[in-house]
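Every protein chain but one is kept in place in this view of the complex.
As written, the chains take the letters A, B and C, and residue 1 is the first residue of each chain.
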């Protein structure tokens, strides 16, 4: 089967998730500067989640670029990834509207962790289908960034109950790690 | 006419339906564990409906893979299927927010039944257009899974007023039946 | 310019409009049969608007099938059509939630009329671009159905203040006129 519809469907879902998050940015009550203040934490979490969804879209784009065919397993692995991504607007809203309280901050990390695992499963499914000469396996390499992200998510989830700002800092760090062009970060990480 | 836009349009509608359901997962009030508890039934119904929509997308993908051309009848048969699918977020929300009460649980099954029939009609329309050497007819075979699903939906709808948990169990069973790779289940079913 | 993105964008907008209307179908309060009763008029208007949007998508599909190139004017004519279509969820909700009161019923017709004119403008823009040997002009012919629809919309808008059920009847008639396969109706109309 060709990968065209899997790409189109994933594009659609991620595009909608990004824009659904905007619906959580409620129109401010009042027309003064103070009316904007309660929007700030919600806006910042929106920005963070926007970047995460952007990273997923970007990486998904790259991963499928190195893929020629898809099968039933790949389709379900992809739907599994999209399921966890679909919860991002919910946990973004919960965290943003509660000033980064410990539990919502931890749950935000849990969803990021599960999405990261979903991505890993999809990657593994594609590599398995491609067989021994897998283009994707060579492109991914040891996937150090992926493994570090998972560790950082786990640390962030646990630390949310100690000091949530460390958790937020770790989420931002993971996002930045993926934003920076790929090869550089990987060579830095290897050192 | 080419099938490209029919695929793109269906992808769009199903992608939106999946993400619209997330909007029913209201942001929890409070930041403690108890705040998450009322979300549980809504979350589980979301998961179930997500799997059903995923199955429809998956099967739709396969069905159109075995299709070359579409005509006016196919377009309307497709819109008919999408109509019933579009009601899934509504009945999902109704069932989830009312702890699987009998009537919402039955109505959920009615929408699943009508969607299954819509799928069957679309399948029949494509086979009719393809004529005697229909690729799709050979692929579908006797469509045992399709027929069993319809019977199970009818049973589940009726039993919702006796014991709703049987109905829920049947819905889950149908979903699992389609999730499991196609050929295996069919050979099991034939025995 | 190629028509691919115009098609994809229109597919996206119409797919979203169809599913946004479902959001107006509020989850029933209560779990008894009576809880479903207030949903009935909203459901019926949803069905009617779904069919209208389906017709537009279908005809748009056919029209662009007979089109090879698009230019700036076509893009804006298309955005103009989509603007009026985008108001359909709003007027559908207004009419459905007010038991087909005269003004909402008339305004519903006004939006349908403006959408029909938007479609005509788009059609004219494409024919103008195609020049004297326009494929689309031959396909459209005298466009009797288009002209009759406009007349019926105007009549329905005016009669909404006399007897709204006549208006509703006319809207349903126009929808059925377009649902029935094209050539037959046209030959009937010509007699």
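For the reader, a short list of remarks on this structure follows.
Here is the rule we use: a contact is a pair of C-beta atoms (placed from the backbone, for glycine too) under 8 Å apart; a residue touches a chain by one contact, two chains touch by 3 or more.
It should be emphasised that the depicted structure is a prediction, and the values quoted were computed from it without experimental measurement.
The residue from C:47, C:90 or C:117 that touches the chain not shown here is C:90.
Against the chain not displayed here, chain C makes contact via residues 1, 5, 8-9, 12-13, 16-17, 20, 23-24, 72, 75-76, 79, 82-83, 86-87, 89-90, 93-94, 97-98, 101-104, 107. Interface residues of chain A with the unshown chain, by the touch rule above, are 7-8, 11-12, 14-16, 18-19, 22-23, 25, 27-28, 31-33, 35-36, 47, 50, 54, 57-58, 61-62, 65, 179, 181-182.
Just so we're on the same page, only the chains that are shown with their structure count from here on.
Overlaying chain B on chain C by C-alpha atoms takes a rotation of 90 degrees, rounded in steps of 5. Under half of the residue numbers at the interface between copies chain A and chain B are found on both sides, making the touching surfaces mostly different. Chain A and chain B have CA centres that are 27 Å apart. The multi-chain contact residues of chain A, meaning those touching 2 or more other chains, are 12.
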